[in-house]
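First the structure, in the form of structure tokens, and then the observations on it.
A single protein chain has been removed from this complex, and every other one stays in its place.
Chains: A, B, C, D and E, in written order; residue numbering restarts at 1 for each.
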């Protein structure tokens, strides 16, 4: 059995439900999925600042819970906290953006991302670049209306999203499409037949990549390299679990 | 059930057995593995020229057999014929190099490749660059003796390979290691505990990536983009299966 | 008068003193320097995970205090939280790494970084890349002993640091040297005559760059682009100041 | 006297005639041109898959005939088999794309490619990138009608091609134009006065580059590096000439 | 006191006045500004050729005058002669383009350049690339009318320049704007409130960067690296000052 912890870095429990539904639909029979929701932060991450906040929330949840799991998934596009978790945890850590891009790349050619807000594009682009996939990205196209209900965007904006995807194929030369962001979890599956190129979403890609990594490189702390534990050092103001995880010695606060 | 066709682009049936053993060991229970051996070519691909020959052999085998499978794996480091197959087949096509690099990248940081011959390094490096992973590659290190028996290299050179991997970690700053080439299939699994960073091999990575893609993007021909079928055109001298696959009209040879 | 807030993302108040001393020494007469120390985190940031924690601490301090200042400096190499602050604050935000690299680049040629621990190198390199200066970086060289007292590293390791800098010039082809990290604040000034190329440190570079930006682009919120405020949205669990800053509507927690 | 073997990787003998005409028109008086047509493959290469097939056809022809020549030219845009031939042959091997780009680059600035089909663009772009010229490429513009007769495209589509070239100059900022593909051989010469920037075609560039390389680096096998002969190894199913060329030991097939 | 020599590489003394006015407006109280005009060259540099001429004029002026100054600024966009001066002079040398880009980069995100002529764009783009900032550049937009009076372009074309800047923000995704070229000196300051993102100009950025470098790395010749003096060698036909500066031994011309 593979136990995967999915952390929703947004505070929206309705998004966590969307994520859980798609994750369970695509997981292997022997995979058990748990979804946790960020205890603090914002409803839907669109900016570098919101991602920075979310990264800390993700670390706290991971520190408390990882010991019971075989892999962790960070389930917001932009992958907040991804590298920090990879460095701390002795189990594989998968990001939605990174997993979707790694999967799409293996279908061949160039990729477009369809996003749910204009404001989110710069952060997405920087994420794609930071994770090393920029050369494959031909465009990011995004909805330009304010979203009244983030958990209903598939229903309310479905047709417009398909239209954007078709534009990405025809005008930008995309060979595959990523329907980005947790609010679009599962949409790729349902609209696949309406698009002339493969469409993927981050949640299902992340689940399959997590299952793959669990089997390829099971639980084991690195003893060397830049993902090994750093030297012990004083820390303060951290939860006990987080302090323990990063090898901190809790500093006497007198 | 997922049916995966693995094509060994080398003519060595002993390598095909090695590949099949490791592939079956790591495949999901519902996966069925078939391994075919290139009908023409060389014993072990080390050069651009040998890869060019192998690419054609791979195309012929794929054209004849793909219709019965859910995905195809090209099982030689350097991925001969990979892009050609991705373009022609309506099912996912996975390369050993590409799959290993995509998997290693998701463990984080930078990667070294351990290879079994000096001569092979330039071709490996060009493959890594062509597939978009060069920024993560810190080094390729290789055995420098002539190999008497390609199917026994794990037994005969196992310690030297571990030594090279340790050098890659300590001197080159590798955060993970790929033990490259079909002759090393399965070695990553057995030496994992002797290395201070994750070690992966191409065969198992390719199987897991193929299973993932089958579930993420099931069998479907692309109708647009650069992987869609080209316009029909005259062809000659091709096997009937290959001609059919690329949309060729067999030219009258009178 | 220019008022600059320097945030030390480490919890070490002895480092804050080092930073304050060097900052005041190089600041313009009309500049007033305030240094605040992170209320939670670790003694000295060396990893991606520690930087992720520090980024959140930096955001909290900035949210509480920025309104009284003309610019903010993030005073740890690796620039934790830099992009998040730039996005939120209507005043210039300068990072130690970014400022040192921007200054060194204007002296011409290629740059080496001298660091105080081996473990810190990967994070430094990723920072340099993320901030767009990788093409100029010829090497990072680092002390390899465990440091007993981070605030005494200049005294205890001064000669070894000069030796590393000379190696960077002779063996790596560096045209300038950055003595990196808050613990080395001021060292560049004192060892300058012993090095055959220019040496810079992050604190003084950041102060001069902050003064420059205050005069070039005074206090003003962006109304467009990816650094403008995002749409208002629900948030929870954030300090009131932080919520206010990112435009969050505090979510009713009933 | 310089003897140049031009291999047309397409099966169309009408294209071979076009190529031969332009090659002889621009060759030095002391150059003797021979053009051979691929014995198998497709009428006109537009895809990665067709290029993979062509690469093998090119290798077979080269193996049989190179011994009588001073240089070989691969005469299809996309340069199928180019690197394989460079590796095997002790004489210079020139590709149409590579030669056109190397020549255009020496006229200065940035380059556009005018192509004869939409479908061909992705393969062209990947070729330009693989050969290291991507930074100079500002656009690829292509005819969008199906071509009734590949050998008449200059006559039938001449004006539209000039129009595309002018758009590349005015809208994309091209400083020179490559009229790409063997079917356009010679067009650059005839339309040159109608274009406001230099126009080049691949056949004439390849002939001049081949003549240059023959004189700069006469016939000589490399004894070291990644273009030297690989260790001898078993092979099967190859023509005797090809086996000989790659150093294969023909494997006993019992 | 800091003494800064600004060299106007154009022959237009009206431009020198514009430059001097803006430079003095933004300089620190303790800074003394001197502006010299190129004794030969063109009215306004727009091309690589004009920049090559200007580079030599700049060297001559610098050689004659640098000894009395703490820093030199090259005050034409495109930075003619910048690297040559950095190599020869023992004091910091700042370029308008380089300083503007380094400053804008520290405000975050991506940058557009607004230029005063179409013809100048290629040279600007090559400068941005050569100086290592190309990844941040989203566009160059330029006036397309012939300019009757280069010193009146702010008055005559002010509204059109603001319009171009707004297009760069909305259509190209610019997070900041550089109003480029000496003729636009000071415009950023006056139109700042009409633009939705930060606007900078090269003259004020260069002055602030020069002041910063003077304080960070005071007057000192490099003894090593690629900016150290080359071995003495014969020279001829140079002004005595220039010969002296580059370490030339004046060749006997008999």
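Everything below uses one rule, namely that a contact is a pair of C-beta atoms (placed from the backbone, for glycine too) under 8 Å apart; a residue touches a chain by one contact, two chains touch by 3 or more.
Keep in mind that this is a model prediction, so the values were computed, not measured.
Across the entire complex, the residue among C:173, C:218 or C:247 in touch with the chain not shown is C:173.
In the full complex, subunit D makes contact with the omitted chain through residues 26, 28, 83, 86-87, 92-94, 98-99, 102-103, 105-110, 132-133, 135-136, 169-170, 173-176, 192-193, 196-200, 204-205, 208-209, 211-213, 215-217, 220, 222-228.
One chain is missing from the display, and on subunit E it is touched by residues 11-12, 39-44, 46-53, 55-57, 59, 81, 83-88, 117, 119, 121-123, 126, 130, 146, 225-226, 230-231, 233-238, 242, 246, 248, 251.
By definition in this document, only the chains that are shown with their structure count from here on.
One finds 28 Å separating the Cα centroids of subunit A and subunit B.
Centroids of subunit D and subunit E (each the mean of its C-alpha atoms) stand 44 Å apart.
The set of subunit D residues touching two or more other chains comprises 121-122.
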